[in-house]
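Below: one structure, written as structure tokens.
Every protein chain except one is present and positioned as in the full complex.
Let's turn to subunit A:
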Amino acid sequence: MIKRLSLASRLALLFAACTAVVSLIAGVLFNRASEAHFIELDQQLLDSKLVALRSALQGVDSREAFALRGPQLRAELDHQPDFTLRITAADQRWVDGAPYLSVPAAPGLHSLQNAGTDYRVYNAPLTPGQPGSPRLSLILDITHHQHFLERMQRLIWLTVGLSALATALLGAWAARSGLRPLRRMGEVAASVSAHSLTQRLPQAQMPVELAELAQAFNAMLGRLDDAFQRLSAFSADIAHELRTPLSNLLTQTQVILTQPRPLEDYREALHSNLEELQWMAQLVNDMLYLAKADHGLLMPNREALNLGDEVDALLEFFTLLAEDAQVTLVREGTAHTLGDRGMLRRALSNLLDNALRFTPPGGEIRVRMEEGVTLAVENTGDGIPARLLPRLFDRFYRADPSRRAGSSEHAGLGLAITQSIVRAHGGRIFCESQAGWTRFVIELPKGD
């Protein structure tokens, strides 16, 4: 339940709680200060009274002596209805005044309550420094102070409540308007669909706190857009790649069947169809392989491999083609790794095949290996323009667009497959090129 609370409500509640705590502390402090102030005032008042009383009662040390001075004193005290005096003999044998109160015996200032009335009592000896002197208790009715303090307390509680409520409301409003950029972000996110991946958050207008998030969000949209573009281009490419051989098959078969022909013609047509069909089967198999890789189903064995031996075997395999193309094959260094022999051979074979097709006669293909593990296939020839490098591993991508689908031509999936295999091994592959040479570099995790 708490977790589902909106950010705005959460902030509003927090604001309210903060205000409540702050005003409560302020109120309590004020209350304490007032109370201390009242005590101080009472003390002053009682001090001045004590001085007057001491001089008025000087020398009184017995009930009889007090009875002589008492009435006059009482008359004076009657003018002050909130003030009462009690005098107690040192030996407690007699007491006079305020019989309804039980007064503590200790000297100094006390507060006490009786029958709904609050009193401040100040005890002091009549004659300071003289043992046996009667004790004076000056009793001050402080009910009005207490009333004031109680009113204050009520006021404090009211303030706490009202200010909490007010800040909750104001806070809700403030949070709502403060969070507006977030809502806008949500709206953009909601409006993103397969059709509008181009939409972006206005990063410059975002508050600092959200700019980073907006940037991350935009970057994610960018990647999504890119992946989506590739995917839709991929589907379009599949259709396109299949269209050429399919239309060849259709046309040829229909033309052949329009009239009776010599047997040899039928045979020729079937052979030609077979070539198209084999090309299509190869394409489908390659695409299935890639689909498998995409689903993480490419699970390489991890056997210890001497890549030097593997490369030698591949170079031997490719020797014949290289000789025909007048290209020299060279291996340099060696490396060891854990991997799937079949898959890695396939990956390297694609690279070599690719290199052979782009190396001019008299050129050289060099396979360089280093422990650690890097493997580079480098060929001489026209370099690949830098802007094309990131796209080389895209499916169906051909650096030279004129090389379209033909029956014996490559479908343009070789490098994509190589990349999938390298990735399945936890490695990476990239291409570097300058005028005069091109190099594909595979980095594989070290085989321990």
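Observations
The rule is short, and it goes like this: a residue touches a chain if its C-beta (ideal position, glycine included) is under 8 Å from a C-beta of that chain, and two chains touch if they have at least 3 such contacts; residues count from 1.
The rule is short, and it goes like this: contacts and distances are computed from a predicted model.
Of the candidates "CopR protein", "Peptide/nickel transport system permease protein", "Amino acid ABC transporter ATP-binding protein (PAAT family)" or "NADH-quinone oxidoreductase subunit M", the chain left out of this view carries the UniProt protein name "CopR protein". From the options A:Val21, A:Leu68 or A:Leu274, the residue with contact to the unseen chain in the full assembly is A:Leu274.
Taking the complete complex into account, A:Asp353 is the one of A:Asp118, A:Asp225, A:Asp353 or A:Asp394 that touches the chain left out. Touching the missing chain, out of A:Arg54, A:Arg69, A:Arg200 or A:Lys292, is residue A:Lys292. Here one chain is not drawn; of A:Glu187, A:Asp265, A:Asp324 or A:Glu371, the residue touching it is A:Asp324. Interface residues of subunit A facing the missing partner chain: 271, 274-275, 278, 280-282, 284-286, 288-289, 292, 297, 299, 313-314, 316-318, 320-321, 324, 342, 345-346, 349, 353, 410.
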